[in-house]
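Quick one: this structure, given as structure tokens, is what I'll be asking you about.
Left out: one protein chain. Kept in place: all the others.
Coming up: chain A.
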Amino acid sequence: MTAAAPPRRRTDTRTVLAYLVLTLGVVLTLFPFAWMLLTSLKSFQELFNLSFLPADPTLDNYRQVLTETKFVQWFGNSLLVAGVTTVSVLFFDSLVGYTLAKFDFPGKNLVFILILSTLMIPTEMLVIPWFVGVSDLQLTRSVPGAYLAIMFPGLMSAFGVFLMRQFFESVPGDLLEAARIDGMHEFGIFWRIALPLVRPALASLAIFTFLGNWNAFLWPLIVIQQPQFRTLPVGTALFNGEAGTQWGLIMAASSLAVIPVLLVFAFFQRQIIEGIVLTGMKG
């Protein structure tokens, strides 16, 4: 692989090399990202200029996005959809993972295999029946109905069940038994004893679920019929038609959309990685 220098004493040279390669990689990786940020600061006249840095940086694109488009509403919709689905996934996937790891009951393996097998069902296969069902129920016009229609597919995830089950396996049974002997209610044992022990796993599940639903595109594109229910990805994708191709606005909107997720990752990255380590790709 990249680091194949044989002599063992030359660790310093290898470390310097690692930094060099990593820095080059970061530059290449971040180039499109930086391009997005910088373009969002360019004025309309400057957009088609080939220069990397804006000569005369302006926040005008941001002002326009925030005041002249539905951006704030889309942002709110996305926040609501991603927030509710994340809370739901964290709660239910933990509960199922805990039950599968810590209880013994007939049909346990069958339940686990059935839930896990849904990972192989392509979303495309589900969206057609979902669409037919949602149309039959005429959900998409009213306020709670439309949001429910957008978010229901994401309320639980098989991946999360797998992740949480792996983690709860490592929680000592004696601890739960002690609480049981003390007369604690079964749900209390889960909620107050087991759940706090799996915080890193919850952190990684939270970020990936939030991100997945924040970015969800196919189903929202299909199911949202009225402009006021558009989520950020759908709204931005349709930006093109509605505002003419206004690159500056698109870049500003996109830059703003990145902020919440990037902040969350920066704050919790240690826990996220620890969460994946501990939940273990133990197979």
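In the analysis below, contacts are C-beta pairs under 8 Å (C-beta built on N, C-alpha and C of every residue); 3 or more make two chains touch, one makes a residue touch a chain; residues count from 1.
One rule holds in what follows: contacts and distances are computed from a predicted model.
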Task: Omitted chain, identified by the protein name its UniProt record gives, among "Probable sugar-binding periplasmic protein", "Ascorbate-specific phosphotransferase enzyme IIA component", "PTS fructose transporter subunit IIA" or "Diacetylchitobiose uptake system permease protein NgcF" - done: "Diacetylchitobiose uptake system permease protein NgcF"
TODO: Using the touch definition up top, pick the residue from A:T69, A:T140 or A:S254 that touches the left-out chain.
DONE: A:S254
Task: Absent chain, residues of chain A that touch it - done: 1-6, 8, 14-15, 18-19, 21-22, 25-26, 29-33, 35-36, 39, 48, 50, 52, 92, 95-96, 98-99, 103-106, 108, 111, 114-115, 118-133, 135, 152-153, 155-156, 158, 161, 173-174, 177-178, 181, 186-187, 190, 211, 214-215, 217-218, 222, 232-233, 236-237, 240, 247, 250-251, 253-255, 257-258, 261-262, 265-266, 269-270, 272-273, 276-277, 280-283
